[in-house]
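Note that one protein chain is taken out, while the other chains of the complex remain in position.
Entry: subunit A
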Amino acid sequence: MGAFIYKDLLVFWRNRKEILMALLLPILIIVILNFAFSGLFMDEKAIHIDVAVVQEDDLKKGKEQFAAAVEAKDLSSQEKNAVLAEAARIDPVQLIHDFLNSADMKEWVTVKDLSEREAAEQVKNGELDAIIKIPEGFTDDSLSRLLLGEPSQGSVSILAEEESREVSTLQEVVHNFVNTLNMQFALGSKGFQASSEPVLPQGGKEVVEGDDGADAYTISQYFTIAICTLFALFMAQTVALKTITEKREQVFNRILLTNRHPLFFLFGKTVSAFILACMQFMMTLAAVQLLLNVFPDKTITFWVGLVLVLMAFALTVGGLSALFTALTLHLSDSNAASGISTLIIMGFGALGGSFFPLEGLPEPIQKVGEWTPNGLTQTALIEWVQYSHLNDLMFPILFLAAVFIISFAISVSIFPKRGRS
C-alpha cells in the first residue's frame, strides 16, 4: 500500500497550485481575517497618548450646590439625609482621576493636570494629544444625575487639535467609563469603586465569549479553528477528485490490471488524505502561532489535546476522501460525483460554522451544525480553549472516529469490486 500512498503524496506535491491552495491559502486567510476583524493595528500597546486634565469644577462648591438642591426637593428628611450621606461618599472628579491613573490606562495614557490656557498651548505645540475638560458644575451635575435622576447639564469633554486614532480611542474609553458609571448607579449598585474594570479596546484579542468561569476565546482562535477544519474538508475533495483524471486517463484501469485488489487504491487515497490533512493542520497552526501568537501561554497538555482532536478530524477527512473516491468510480458521470462532494463539503462548512459563527442562527440549525464533523471539532476545540477539561475531548474524538468508520464502510460497499462493469 506504501506505493499507493507515496504516489498520491508525490502527485500532490508536484502540483504547486494545489500546494498553494491547500497549505498556504488557509494561513493567508487566517492572517487577513485576523487583521480585518480583530483590529490588529489597534493594539493597545502600540497606542500612546498624552493628555491634560483641565479641572474647572470646584468640589466644595459642587457639593454645596447639590445639598441645596436636595433640600429643595420634596423628600422626607430621612430620605434627604440618606441621599446626602451617599453624596458625601462620592467624588465624581476623583473617580475620573482614579480611572485615568489606573494600571490599565497608564499603559497607554499619560495624564497631567494643567490650566486650560497651558493645556491649549501644549496641544497647539504638539506636546499633548488632547485635553480632558471637567467643566464647572460637574460634581453637582453628576451627583444630581446619579442620585436624583436629574437630566445631565454637561459632561466631560475631550478636546484635540485634530482628530486621530488615539483621540477616538480615548473618547471611546472615557465615554464607556462614564456610561458604565451611570448604569451601575441606575441599577442601584452603590458599591461602585473607581477600580472597576475599564472597558478597553483590546486590539488583536477581541473577546468573542467568556462566561461561567471559562477562559475567553478570541476571534483569532475562532478563525484559526474554523479555517483549518474547512480547508481540511477541501483536502478530502482534492485528493478524491484526482480519481476523475485517473479514471478518464485509464490509470485506474491500469492499476486494476496489475492484479492488486482495487481496495488498495481506496486505502491509498484514505491514508494520503489523512496525512495531508495532518500536514495542513501542523503547517497552519505552526505558521499562525508564529505570526499571530493565536494561543498564547498554553501548556503542553493544551497542545496535545488540540493535536488529538485535529488528528481525529483528519481521520474523518480520510473517510470522506474515501467516500468521494468511491462515488467518483461508482457514478458514470464524474461531474455528478464532483458536484455531490462539493455539496457535502459546502453543507458541512456552512452548517458547521466554518464560514461564520452559528450563534446568530436559529437553535435547530445550530444543533444540526454541532453534529457535523467540522462543527463538532470546532465546538470541542473552543471548549478546550475555554475549559481544558480532558474528559470533554473523549466524545468528539470517538464521534469523529465513528464518522470515519461509517464513511469508509460506505466507500467499500460502493467501490468497484474487480474492475468489471
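We take it that a contact is a pair of C-beta atoms (placed from the backbone, for glycine too) under 8 Å apart; a residue touches a chain by one contact, two chains touch by 3 or more; residues count from 1.
In this text, contacts and distances are computed from a predicted model.
As stated in its UniProt record, the chain not included in the shown complex is "Antibiotic ABC transporter ATP-binding protein", which appears among "Transglutaminase family protein", "Antibiotic ABC transporter ATP-binding protein", "Glutamyl-tRNA(Gln) amidotransferase subunit A" or "Outer membrane protein beta-barrel domain-containing protein". The hidden chain makes contact, of the residues A:Gln78, A:Asn259 or A:Thr299, with A:Asn259.
As for the chain not pictured, it touches subunit A at residues 2-4, 6-7, 10-11, 14-15, 248-251, 253-260, 418-421.
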